[in-house]
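Complex shown without one protein chain; remaining protein chains in place.
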Amino acid sequence: MVFTSLNFLIFLPVVMLLFYITPVKYRWLTLLISSYFFYINIKPIYALLSGGITVSTYVFTRLIDKTPDDNKKRILMILNVIIILLPLLFFKYFAVINNELILLLDDWHLRWPLPEMRYILPIGISYYTFMCIGYTIDVYNEEIEAEKNIGIVALFVSFFPLILSGPIERAKNMLPQFRDFQRINYDDLVKGMQLMLWGFFMKLVVADRIAMYVDVVYGNIESYSGNSLLLAAILYPFQVYADLGGYSLIAIGVSKVLGIRVIDNFKRPFFATTMAEFWRRWHISLITWLTDYLYTPLSFSLRKWGLWGIILALELTFLISGIWHMASMTMVVWGLLQGTFLSIEAVTSKRRTKFEGKYSLSNKKWYMLLSMMFTFILFAISQVVGRVDTVGESWMVFRKIFSEWGSFYLDMTTLFYAFIGIVIIILKDFIDEFFPERINFFTNKRVWVRYSSYLTVAFVIILFGVLEGNSFIYFHF
Amino acid sequence: MTAKAFFIRGVVLICIFFFVDFIISLFLVEGLKKYYGINDSPNVLINGSSMAMNGFNRDAISKRSGKKVASYSLEGVGLGERYEMISHFYQTNSNVEKVIFEVSPVIFESSSLSKNIYTIFYPFMDAKNMDTYIYNRAPIKDYLVHKFIRCSRFDSRLMRLIIMGFMGNFDNMKTNELSGDEIADDKIGFVSIPYDETKKDIFGETMNLIEANGSDVILVMMPMYKAKYLSFNPNEYTQLSDYFRNFCLNRKGFTFIDLNRKELIENTKNFSDEVHLNVNGQDEVTKMIIPYLQ
Partner (left out) sequence: MGKEELQSKLTAIFQKTFNDESLELSDELTANDVENWDSLSHMILIAEVENSFSIKFKLKDLNKMRNVGDMLNIIESKL
């Protein structure tokens, strides 16, 4: 079941009703059953996996809590991290590596003993694996106590709004909320529905529309000219933002109507003026997770090498982030590229601050706009590598953009709708960034403004949304 | 917010939603009908699939013949769908003199339709026959959603047609020209002409329906580029055109025209692809069809 399916629009009200008529003490059970129903609906066998990860995490966190000896604790922590990583490694990477080996050895006329493997990656596994690793490490660090009710741990792993595509939540935030549910709050209910409405707009009207152009061009790089590829490269970051950003809003909204607070995943990313700031606004739940559990330990252990140690830690973190997205060479390059951008920024940071101070640039509007555009271009370049299938293809894209302009592929209807959609999203972010509380639609004091905004967005989704087919880009990550 | 306020506001909002939904959908369906010309008591109805859509210029035919013309053709429809379209058309129009009915060598093909062809009829779901047609084919959930949320019957593709309808612009012109290849000798007469009896029955019923509504019929064999034309088995092609010719001889007010004429189909300038005419071809066809409308 995906959020944009008709089934979900029936499923959610039913779950809400059941949830709110259940006595507070047993609400975790209602949510747990609903979550498993939701996940099983996609593929029953997946539930075994999330169940297995739950059991392992529960047992090990309890053991860590009970063990006084720090070394033993450490071993238990590492053991659980390895155990819950195994399915992810197997499903995501083993088949890829194995198949690559078969091809490689075939070239030398050697037989590799293992047969070719094709498995479908269990949806959401990348997300809940990370959530469980975070939980285990937090218990090890004594930041939280291990949960004693295995049902609540199971709910943490399988909570249906988050299981498919995040945000990647923390046990510290979620477990207390699952232990003690709040009374129904109608303001939250309204807020949650507003978030969902906007999320559906971003996903169905904007992301899926842009995809119609981008998919065609990227689907056949060889036959499209440099100018078409350039347009696709500019559109793609907007597509991913509208897609994952919209999806996250739906997830956050669904949680909110159930009274659960979930962290934000995007904060108007295209208004960032540096790459470092961009990554504090883009896929926030993933980046903070990587910072806490990967970058900090790495850079801490490499700190004696000073700036170089930090650069190395950065590269490694983004390399792993890249491979987490997808097991491919392009994502390796993507990760290294992000690390490099950030390293260059870190190295030149002092000089830039001085330069900006000298000409008092940092509060000049044109300078800010220029910095935002430059940041966008860097991200768009990295996303070209993220979008294509092979590294060679990304070279072809860049080569064509710079040297092979030809007949422009203009699917006017699609581009028209896509353009209007992007303008609306950016305009909304612009208002939220620079004039918060000044211009309101969904939160306007006047009822008629609120209602007409809801209805306008709803009818735009119904009339202009791409409603048939198409699952979320991030699902198989 | 209190529970009471929440539920009252919710109900109010839902009521407004359905009211607005109703108003918008009426407006949209009006535009679409204008685009097809089916709410305007036309004298001539053109019905077919994409071949007719690209083959006939509604404006030009209307101007030269002095008659109001409707062009109710949809891409990808077969005989079954066209029966429903014509039946839907007659529900609101009664003074149709002539129906130009597209035929082609593949008209009796058993089925090559896309499975969800019924989705193209969603906008006209208020018509009884269309409603039944969709009900029998669509998954029940899809049917109900489109039944109750009226705006869901439209999509962004239709918006263009609706705007064109309101603006009175009915052009459907392709301007590109075919770069025609000669047909290889061993491909000549290679393709057999399909002949499904049940399709033939639907065709007969459709003709009866038109006859019962008092309109004359012009069966038009749409032109194909010669390479395509020659690929069909010539004997079977003659059989098929004889069938249509005899069919028309037996009924009063029925005419059959075969537009696969040498001067038309040998010229690449008339086609945008092997089976679809472009703007030049439209012009030629208009000239040929006018005498039959007088």
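Note that the chains are named A and B in the order they appear, and that numbering of residues resets to 1 at the start of each chain.
Everything below uses one rule, namely that contacts are C-beta pairs under 8 Å (C-beta built on N, C-alpha and C of every residue); 3 or more make two chains touch, one makes a residue touch a chain.
These numbers were taken from a predicted model, which means no experiment stands behind them.
The chain not shown here makes contact, within the complete complex, with A.
When you scan A:14, A:89, A:307 or A:447 for touch with the missing chain, the hit is A:307.
Residue A:296 is the one among A:5, A:149, A:296 or A:348 that touches the chain not shown. Among A:143, A:187 or A:264, the one in contact with the hidden chain is A:143. For the chain left out of this panel, the touching residue among A:353, A:443 or A:456 is A:353.
Listed for subunit A, the residues touching the missing chain in the whole complex are 141, 143, 276, 280, 291, 295-297, 299-300, 303-304, 306-307, 309-310, 313-314, 342, 346, 349-350, 353-354.
Rule of thumb we're sticking to: only the chains that are shown with their structure count from here on.
Centroids built from CA atoms put subunit B at 45 Å from subunit A. Across the complex, subunit B is touched by residues 6, 184, 186-187, 189-190, 413, 417, 451, 454-455, 458-459, 462-464, 466-467 of subunit A. Contact residues of subunit B toward subunit A in the complex are 1-3, 5-6, 13, 16-17, 20-21, 24, 141-142, 145, 149, 151-152, 154-157, 159-160.
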